[in-house]
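Mind looking over this structure? Questions follow.
All protein chains but one are shown in place.
Moving on, here comes subunit A:
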Amino acid sequence: MTSSTKPAIVATDLRKSYGDKVVLDGIDLMITEGTIFALLGPNGAGKTTTVQILSTLVNADGGTARVFGHDLTREPDAVRELIGVTGQFSAVDNLLTGRENLNLMADLCHLDRAAGRRRITDLLDQFDLVEAAGKPVSTYSGGMRRRLDLAMTLVGEPRVIFLDEPTTGLDPRSRRAMWQIIRALVAEGVTILLTTQYLEEADQLADRVAFLDHGRLIAEGTPRELKRLIPGGHVVLHFADQEGLDTAARTFVTATRDEAALTLQVPSDGGVGSLRALLDQLDRGSISVAGLSVHTPDLDDVFLALTGQPDIRAGRPDHERSAAR
C-alpha cells in the first residue's frame, strides 16, 4: 500500500434519475490513489449507477466528478485512458476465445504487437487461463469468465479500476481467488472502486467503506471506524437450566436475559482481557455455563443499524426517498 494521499477520484453531489425514480440523490466521494474504496449497499441502492457515471458510461444529471483531475464530461477520453471497468455482467465476447478477447483489448488499447503479445502472455499466466486461452469463452465457467473479464480490463494497465460486484455469483473458492487478485493490484498502486453487497468482502478488502442506501451515502469510514459507530459487542452465556441463569443474572446486573433461550447477554468488547475477567467472575460465583459465544460487531450490524433505524443519523429519512430538495 502506498502512503500517497493524492485523490484519484473526486465526486461532488452526483445526481441521477431515470424518469421520476431518483437513483442517486447527491453523492460525494473522495478516493485516495492506491486504495480500495468499497461502495456497499443492497440491490437498487445506486451502486451500479455510480460506477456507470464515474466510468463515463452514462452522464450524471447533476454534480461533477474528476478522475486524476480530468473532468468526466469535459474530457471523457482522458478519463477513459486511465480507467478500466469490470462490470456486473461479464464484458467478454462470447464468440471469441480467451486469447482473441485479450488480443481485441490490446488492439483497442493501441499496444504495439510485441508489447501486446507480452502483456497477453503475462495476463493469461497470472489469471490461470493459459490452458483455456484457445477455447471459446462460451465454454468457460463463471469464475474463468470473471477472471478473463478482469484480465481484459488490465490489458491497458489502467490506474483506476471499477469493479462492480466482482464476486457476485462466484463460488467461495473463486471469490477468494478474486480477492487475492484485487489485493495484488492495489499493492502495485492501482486505485480500486469496488461495489459489493457482501459486507465481508468490503471488510476483507477495503481501506474505506461507504454505505449507499436509496441513492444516498449514509455512512463512510474505515471498516474499524464504522464498526465503532454502533455498540453491540457482547458475550452470550448459555445455561443448562433456569437456576444457572438466575444465579448468573444476579452476578452480571447489566446483562440482558433471555428466558426462553436460557441465555444471558453480557456487554463486552470481546477482547481477551475482558473475557478472562468474565471467566474469573463465573469461577468465583461457581456458576456453571453450558456454552459461551463472543459476538463482535461486524459491518452487517452497522448496516442494519444504519438502515433499520432511520434516526441513527440525525433524523435522515433513509427509508423514504425524498426527491425534492
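Here is the rule we go by: a contact is a pair of C-beta atoms (placed from the backbone, for glycine too) under 8 Å apart; a residue touches a chain by one contact, two chains touch by 3 or more; residues count from 1.
What we mean here is this: contacts and distances are computed from a predicted model.
Student: Absent chain per UniProt: "Lipid II isoglutaminyl synthase (glutamine-hydrolyzing) subunit GatD", "Cytochrome C", "4-hydroxy-2-oxovalerate aldolase" or "Transport permease protein"?
Tutor: So, among "Lipid II isoglutaminyl synthase (glutamine-hydrolyzing) subunit GatD", "Cytochrome C", "4-hydroxy-2-oxovalerate aldolase" or "Transport permease protein", the name matching the hidden chain's UniProt entry is "Transport permease protein".
Student: Specify the residue from the set A:109, A:249 or A:278 that touches the hidden chain.
Tutor: In the full complex, the listed residue that touches the missing chain is A:109.
Student: Write the list of subunit A residues that the hidden chain touches.
Tutor: 18, 48-49, 52, 55-59, 77-78, 80-81, 83-85, 87, 89-96, 100, 104, 107-110, 136, 152-153, 156
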